[in-house]
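Before anything else, here's the structure in question.
A single protein chain has been omitted from the complex, and every remaining protein chain is retained in its original position.
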Amino acid sequence: MGTLEKGFIIARRDKKDFKNVVNKTFASIPSVIIIIDIMSFIYRRRVQFYETDAQGVVHHSNYFRYFEEARGEFLRERGFPYSKLRSLGMEVVLLNASCEYKKPLFYDDTFEIHMNLEELTRFTFTFSYKVFKGEELICIAKTKHCVVKKGKIVSIPKEIYEILR
Amino acid sequence: MGTLEKGFIIARRDKKDFKNVVNKTFASIPSVIIIIDIMSFIYRRRVQFYETDAQGVVHHSNYFRYFEEARGEFLRERGFPYSKLRSLGMEVVLLNASCEYKKPLFYDDTFEIHMNLEELTRFTFTFSYKVFKGEELICIAKTKHCVVKKGKIVSIPKEIYEILR
Amino acid sequence: MGTLEKGFIIARRDKKDFKNVVNKTFASIPSVIIIIDIMSFIYRRRVQFYETDAQGVVHHSNYFRYFEEARGEFLRERGFPYSKLRSLGMEVVLLNASCEYKKPLFYDDTFEIHMNLEELTRFTFTFSYKVFKGEELICIAKTKHCVVKKGKIVSIPKEIYEILR
Partner (left out) sequence: MGTLEKGFIIARRDKKDFKNVVNKTFASIPSVIIIIDIMSFIYRRRVQFYETDAQGVVHHSNYFRYFEEARGEFLRERGFPYSKLRSLGMEVVLLNASCEYKKPLFYDDTFEIHMNLEELTRFTFTFSYKVFKGEELICIAKTKHCVVKKGKIVSIPKEIYEILR
């Protein structure tokens, strides 16, 4: 997802993208290279047998469960677990979810979810996900969320906003 | 599940059992035959693709979900849906579950759950289940439940007791 | 999804859309109204307890399972069940899935999935879904698929193509 702007290279540290950028760099020899360290949050996981289907691969619906796990781990690592938000009477609600499936995952495969914040507004936040099995890209996804209190959308609580920013 | 007591035959209307009883009857010629009509509640269902696993069969955990569906349908048909019980602040809680797996179910298979009340006390009720695919017995199971209100076990509400009796 | 072309109104029979078209019709008074009966395939379902989560609503991942059920029922009704395709050594593979969540579904809710073919090429087909609880729109979704034989994408088999067309 590296983008070239005004002679600069802005890159994310995704394995593949980073390589691409570096390769492109040497090809095009830009004047300055700035690697902006928007580090992906990385969540590692192994495929369980009950997550497979009769095609022998992970059922597509389970990826959305993996992404939920990754979000949970992200918030916990940042010091504000989702259970804490819930204890304050708030819920994170999903507005939108999409996934582009490239390759399947099989039983016992280990994979990494590389998660990044895509967009942050006062009321919504969007994560993007890249699932890798080794170097192989499995799927690309996005989820958009808001925070709800007593059934009403509220502005994102400060603590969450600070974590996401 | 036919049992012979004092020259009587007490039979349930399960396909197989009933046949067995009738066969046994003609063999042993008891003085009196009483078919006690404890009709099984029958719930029909088709296997969904997402319920299969990489062995190509329904994952064992999903049978407990099928039994839950059957219980829900049973209560609804009897005029007291579980959602009504919940709206009164009560929950049905599972105490015990067991299943003996005989044959697998495959994608797109249709099957029947034959459900019977096994035991009813003031505080608990136990259902038994036989899953059939045509004449083939797939599995036999039991679940034991109680009713909880504000975190405490309460005696089974009259309305439910009447339905179960 | 009604579109106005050359004085004609072409409408789908989705509840809401139909209303919109009719309203628009009276506003704009076109010369002719033709309701082209691109009937949605409608799949009816009830929410099971095990499909809910601790927010008290259907977990978002389960909608993709509902859509799979709807596709299965659609193919079966058209006389070419998915299990038949599998017995010919073919699999339908998901390429893309997206869902926009508007309102939640609760335990015991009944809902309808209105399913339409959005796009059909030699190699791919795309379905769109609208989930309704009564008149209330719950979510809008799309899934894009291809057919795979021995690990390779093949052109959509004639029998499926005819059904979809």
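Observations on the model:
The letters A, B and C name the chains in turn, as written, and every chain counts its residues from 1.
The working rule: a contact is a pair of C-beta atoms (placed from the backbone, for glycine too) under 8 Å apart; a residue touches a chain by one contact, two chains touch by 3 or more.
Please read all numbers here as calculations on a predicted model, not as lab measurements.
Residue-wise, the contact with the chain that is not shown comes from A:83, picked out of A:83, A:121 or A:155. For chain A, the residues touching the absent chain in the complete assembly are 48-50, 65, 68-69, 72, 81-83, 86, 107-108. On the side of chain C, the interface with the absent chain consists of residues 49-50, 52-54, 56-57, 59, 61, 106-107, using the contact rule stated above.
Even with one chain removed from view, chain B keeps its contact list with that chain: residues 55, 60-62, 64-65, 68, 91, 93-101.
Assume only the chains that are shown with their structure count from here on.
The two sequence copies chain A and chain B touch through a face in which the numbers common to both exceed half of the numbers used overall. Put simply, the chain closest to the centre of the protein, by Cα centroids, is C.
If you average the Cα atoms of chain A and of chain C, the two centres end up 28 Å apart. With each centre defined as the average position of its C-alpha atoms, the distance from chain B to chain C rounds to 34 Å. If each chain is reduced to the centroid of its CA atoms, chain A and chain B end up 44 Å from each other. The residues of chain B that reach two or more other chains are 49-50, 107, listed in rising order.
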